[in-house]
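For this depiction, one protein chain was excluded, whereas all remaining protein chains were kept in their positions.
Labels run A and B following the written order; every chain starts at residue 1.
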Amino acid sequence: MNYTLEKLKTCRYLYWGTFLFLGFLVLIGLASSAYMEHEGHYVTGMNNQIVWGLPHIFAVTLIVIASGVLNIASMSSAFNKKLYKPLAPLSALFAIAFLIAGLMILVLDLGRPDRLIVAMTTYNFKSIFAWNIFLYSGFFVILSIYIWTMLDFNVSRFSSTVGKLAFGWRIILTTGTGSIFGFLVAREAYSTAVLAPLFIIMSLLYGTAVFYILLRIISKMQNITIPTEITVNIRKLIIIFLLANIYFLILYHITNLYISKQIAIEKFILLDGGGYTTMFWLGQVGLGLLIPLFYELSNKENRNFPLTLTSIMIIVGGFFAVAVIIIGGQAFPLNIFPDHTIIESTFFDNGIHGYTPSIYEYGLGIGGTSLALIIILVLITNLKFIPSKK
Amino acid sequence: MKHLKISFLIFILVVGIQGVKAHDGNPHVSPGKSKADSQEACVEPTELMRKEHYMFLLHQRDETVIDGVRTKQHSLANCVDCHVSYDDQGKAVPINSEGQFCQECHVKTATNITCFSCHAAEPRYPKHMNTTSSTVIEINELANNIKDDR
Partner (left out) sequence: MIDRRKFLVKSATALAITFVVPSLISNKAYAKKPLAEKVTNKQSWGIHIDTSKCVDGCTACVDACNEENGLTGFGRPATDSQWIRKVKVKSNTTEKITTMPLMCQHCENPPCCDVCPTGASFKRVDGIVMVNQHTCIGCRYCMMACPFKARSFVHETLTQQNTNAPRGKGCVESCNLCVNRIDHGSETTACEDACNNAGHSAITFGDLNDLKSKISSVMKSNNPRRLRNDLSLNQKVFYSNI
């Protein structure tokens, strides 16, 4: 396949319009976080019961996407699938952009973001969170080197090795992200090793979906067509990843249902959790897994539009999946007194914990997502990342 | 390029000299009466304190929190006890307010301190200890005596 990498050629007004719109959203995100930090977190919907909220849903989703969107490049470098070699630099670029965005949201939501230097220099290596900080920064460095080996002919002989390293690093990184919850003994929704592979398989699904959507947007901006082989291949990948996600989800829930002390949390998520149950069945399972699966299976002609719609549904469903894990896991009260019912507590130990995100949390989340998109927009327009046939 | 290097060096020289002369050498007097007004020296020699007080605090904070060492010499609570000013009604003026001890230098050097986002800016103990009120009266009387004798 003969191709060169070019800058994105698109109408000036479209570029600047998109840039200004995304930039505005990023500024809103920064303003929201400044307000949250200045006033204190009491202006948000997060409290002593739900300590991680909407910003963390956005951040975890973006980081999971960052890890998964690299899969396209990994397939070409680590698994030698020549089909994706032209798209590999773009995939690595997306990974960096989403990683920066996810980390930015996480850092700006800290109680003391001014102590970021402390977080980056003082490590308690018993903490998986500390490992994650180290893994995320390392991932950024490896991705930069990876992009360099793919774009600079003088070092291109190293791209396969660095690609394999990036692949391995990202598996460990996503395991770490899943283990943030998996290592917690306190909450019944967590404390299970299966969250690590579940997060890996979620990253593969959401990453591929995001990659396809961005590819479609770029092809529309520059008026080029995506080769059919790529559409065919991505469709197959998405079907496989959907099936794998369904497998791990069923495994996680069925295992919990067999463990008597876990039945209460399962009943909460699957049956009587109100909003959380709706998010699980309609969002995570329906919109995120089953509808895309059946829709895509029926798309035997490999048309672009159904695949785009599927990808959008997958991402929305993925957002709800992370929300059920993070918020649903915290909403369920702790079982401090087994065989007892807590009837009174000033600290809300009894009863489901409610959570209503404030506008500042939406602002921060949307601002962070826009940061990822604006980084991608600026870099593909000013640097040569778009493959085009010679 | 050569011009750039020379102008950069001159810039560093000028800015650096300004930094060295951070303190103008005169004693500062904050409004109100504080215990420190009547003292000649601090818990360490004054010049050493001016240059290194943050190092003492930095080491002491780890010793106090992690090792439970609560000696008074380098304790921040002790700094506040001595340097906090009391107004004419005998009420303590928070030490991180404008014109008070810490801000006098820290505003001029544009180094922000965040100690008092957590630490008490005036001596304040739980009600059952009842130390604050008697302390204020004592300080007022003692400070008055010294002022009259000067």
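One rule holds in what follows: a contact is a pair of C-beta atoms (placed from the backbone, for glycine too) under 8 Å apart; a residue touches a chain by one contact, two chains touch by 3 or more.
Treat the numbers as computed from the prediction; the structure is a model and nothing was measured.
Trainee: Sort through A:I57, A:M75 or A:I128 and give me the one touching the missing partner chain.
Mentor: If we include the chain that is not displayed, A:I128 is the one touching it.
Trainee: At which residues does subunit A meet the chain that is not included here?
Mentor: 37, 39-42, 47-49, 51-52, 110-113, 115-116, 118-119, 122-124, 126-130, 132-133, 180, 183-187, 330, 334-349
Trainee: Since one chain isn't shown, list which residues of subunit B touch it in the complete complex.
Mentor: 35, 38-39, 61-63, 65-72, 77-78, 80-81, 117-121, 123-129, 131, 134-135, 138-139, 142, 145-146, 149
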